[in-house]
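All protein chains of the complex are present and in place, except for one that has been dropped.
Right after this comes subunit A.
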Amino acid sequence: MNKRVYVSICLAMLMLLLAACGGNNGAPAATEEAGNKGAEESEATQAPVEEKPVTISFMHFKSDVTDGVAKIVEQFENENPNIKVEVQPVKYDDYYTLIKTKLAGGDIIDVFTLNSGGQAKLFSDGGYIMDLTGQPFLSSFDESVLKGQATDGKNFVMPINGGPIAVFYNKKIFKDLGLEIPKTYDALLEAANQIKAAGKTPFALGWKDGWTLGMWATRDLPSLTALEEGQTDFFQKLEVGEAKFADNPAVKVTIERAKKLFELGNKDQLGVDYNGAVDLFSKGEVGMMYMGTWPLLDIEKKNPDFYNNDLGYFPYPFSNDPALNKLEFNPDASLAVASNTPHKEAALKFMAFMASKQGGDAWVNNIKSLSYVKGSTTSIAPAMDELQPYFDQGLTYDSQIYFANTTLDWSTQFSQQLQKYFFGKTTPDKIIAEMDDWIAKNHK
């Protein structure tokens, strides 16, 4: 008699277990239905009478300015009380791994940030993101910007913010040593050497984080390759195995420059991370730092006096021909909508808000970067005013377009090889040979 009781208890437990496992799948389906129904109803009756509240998820890689993004999202929520946004900030280094596994695993993230170019292509080829071409909110961007961020002629991502990547410098150190803003690469080195001779650190490098060294290398190298050497399609050819690092004289130059930077950097270059470097620089002991506009908020918080009076910003002079040294201006985050989103309407509303003047200004004011929305404000920091002439005269360029639409990630490999060279464990020729070996194994 007891046995029967046990069996039924066991069965009940098993059922519970299975039910608990299956429960997750049921819930989104239900809300999806509700969402669709809501959408249909509102279309049918025209006047949106009390739409059902929906929650959309928004994942982004601007985790260093999590608070700023939260404020932007708050503004959107105030405008649209029926839509709640669940924000998930992720550190950039882990972002693409996380989002790829999530999407491949069938999770739904309604709206997320992407980088235009290679990443956008990867996701659109995989069928994960919605084609936004022709959406009304795209009209708040310049035609050229939209074209620059298009993937195979279609707009899968909407540009939000962008910014210069240039060299922050300490005006006080420059003034004390009588240094001019360097207009050529040699002048930059000369200035750095003088700062070093004066007992200060010339460059703040946070190369413990992979991306900081990678960011420099993936701008110096294409700039030199395309503008100095004239090999504009080098990286496209590299992707399909038609070009080799050995054919590109710029590679050796970049390798030697990396070593120079390393030697002129702060102590423990590969042990200090991005935050550490910003810390060092904010203290006012370091001459220069190659970086985007991201640390502005941090510097202001850490040393407001320095931020307001002594912080300057100049374009990185990659060439010795001053005419080539324009201001590097790159898109930062772009937004994409998942193709499988059950809340299409809410997600598009979110996009429309980000594309509006209000949304554009929100990005500028809250995270101190520049917005691509037409007419949004550009004055974000005293240091930025120095770059105004470059904006006014259109003296900007984007080195990233030289490997737009390529997905081969040579920069990680290259950075690691550079690190070997810093410690004398390899030679430039060996690096080039090993990179070409790696390309041969990995090209499409």
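Everything below uses one rule, namely that a contact is a pair of C-beta atoms (placed from the backbone, for glycine too) under 8 Å apart; a residue touches a chain by one contact, two chains touch by 3 or more; residues count from 1.
As a convention for this text, contacts and distances are computed from a predicted model.
When the listed names "ABC-type sugar transport system permease subunit", "Cell division protein FtsQ", "RNA polymerase sigma-70 factor (ECF subfamily)" or "Amidohydrolase" are checked against UniProt, the chain not shown comes out as "ABC-type sugar transport system permease subunit". Within the complete assembly, A:T97 is the residue of A:T97, A:S139, A:T232 or A:T427 that touches the hidden chain.
Considering the full assembly, A:D268 is the residue among A:D268, A:D321, A:D385 or A:D429 that touches the omitted chain. Within the whole complex, the absent chain has one touching residue among A:E263, A:D409 or A:D429, and that is A:D409. Summarising the interface, subunit A meets the missing chain with residues 10, 14, 17, 93, 96-97, 100-101, 103-104, 122-123, 125-128, 208, 210, 267-273, 276, 407, 409, 412, 415-417, 419-420, 422-423, 425, 437, 441-442.
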